[in-house]
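One protein chain is absent from this view; the other protein chains keep their places.
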Amino acid sequence: MLIGIVVGNVWATRKEDSLNGLKLMVVQRLDLAHNKLAESFVAVDCVGAGIGERVLITTGSSARKALYNQESPVDAAIVGILDQEEMMGKKPESD
Amino acid sequence: MLIGIVVGNVWATRKEDSLNGLKLMVVQRLDLAHNKLAESFVAVDCVGAGIGERVLITTGSSARKALYNQESPVDAAIVGILDQEEMMGKKPESD
Amino acid sequence: MLIGIVVGNVWATRKEDSLNGLKLMVVQRLDLAHNKLAESFVAVDCVGAGIGERVLITTGSSARKALYNQESPVDAAIVGILDQEEMMGKKPESD
Amino acid sequence: MLIGIVVGNVWATRKEDSLNGLKLMVVQRLDLAHNKLAESFVAVDCVGAGIGERVLITTGSSARKALYNQESPVDAAIVGILDQEEMMGKKPESD
Partner (left out) sequence: MLIGIVVGNVWATRKEDSLNGLKLMVVQRLDLAHNKLAESFVAVDCVGAGIGERVLITTGSSARKALYNQESPVDAAIVGILDQEEMMGKKPESD
């Protein structure tokens, strides 16, 4: 799974029916030091994430396993809001 | 899912039968500031997108979930036309 | 799906049985201006493509949908031979 | 599969239910000479790996095959702890 930060929301009036009601959030990938990377993409929020929160994102067909309707054409889902980490050589941190 | 802009159409007289009738659009990826990135690919249009429109693209096996015939050899589908966005630190925008 | 040009064929006497009879073509990816990119890979030809032809390639598990035997370990398939395109700001072209 | 080194753990109090009880480890990819690469991601530990260990990681839908609950939205799993290798032109090594 990828670590990213939520940087926005997008809306599409004309979209696939099965995407109706899903929150489409723009996520930017983070490196290990929490710096933003260039890579960004859209993920369906499954855990009530907000803009600015550090999140865990599942991509590919596995993303659909986080959805109520697993027949939706979704390839990225926010599956966790990160609030604690322990990294090699650093004191455990909490967001 | 990826954010891109539709930049063209391609046609293939000789192609897999199950691709018949599908609109094959050339999409170029956009970054968060709506700049075109080098990466381009072909996606099946599922929502009536036109050239120049900013679109939401699902890739991988999940793309087939947007198709009437999910047995088609398709790995990218346009599933939304983006018309509104709200980005961290910027006023919400509409296309 | 990706746009590429067929640049060769490869053969493997010792290979997975279910690959027998499949034409393994070497494809090089093209950018929007039809320039060759560094990325190359092997795809199973499903439409009778020849060396030098511009082709449409499906990758991932969706590629198997183009095969007679969908149980073959194949992750890329040539599913169309491109013969016409219309790009933003350019007159429609035919190959 | 990818070769990486475990560099940390992350926790998410708010997360997908089916991720409960799974150990989420931060992994950094290694090159052939065991140098750390920039790419890092989160994988579910399935073999009792610890921080600093060199591990084998399966990604994509295949990662779910390593889980007790294959319906979890997981796209990366640690499936082995590497303890021996033999590389072209070098004496076999054990970790």
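Every chain is named by a letter (A, B, C and D) in the order it is written, and numbering of its residues begins at 1.
Simple rule for what comes next: contacts are C-beta pairs under 8 Å (C-beta built on N, C-alpha and C of every residue); 3 or more make two chains touch, one makes a residue touch a chain.
Everything numeric in this text was worked out from a predicted model, so none of it was measured.
Q: Of the residues C:Leu30, C:Ala49 or C:Ala76, which one touches the chain left out of the display?
A: Spelled out, the listed residue whose C-beta touches the missing chain is C:Ala76.
Q: Using the document's contact rule, name the residues of chain D that touch the chain not shown here.
A: Touch set of chain D with respect to the missing chain: 1-3, 31-32, 46-48, 56, 58-66, 77, 79-88.
Q: What chain C residues would touch the chain not displayed?
A: Where chain C meets the chain not shown: residues 7-16, 18-19, 24, 26, 28, 38, 40-43, 51-52, 60-61, 63-64, 71-76.
We adopt the following convention: only the chains that are shown with their structure count from here on.
Q: Please tell me the distance, in whole Å, between the geometric centres of chain A and chain C computed from their C-alpha atoms.
A: Centre separation, chain A to chain C: 32 Å.
Q: Find the geometric centre of each of chain A and chain D from their Cα atoms only, then give the gap between the two centres in Å, rounded to an integer.
A: 20
Q: So which bits of chain A are touching at least two other chains?
A: Where chain A meets two or more other chains at a single residue, that happens at 60-61, 63-64.
Q: Have a look at which chains touch which and call the overall pattern line, ring, star, complete or other.
A: line
Q: What is the complete set of touching chain pairs?
A: So, checking each combination of chains, I get A-B, A-D, B-C as the touching pairs.
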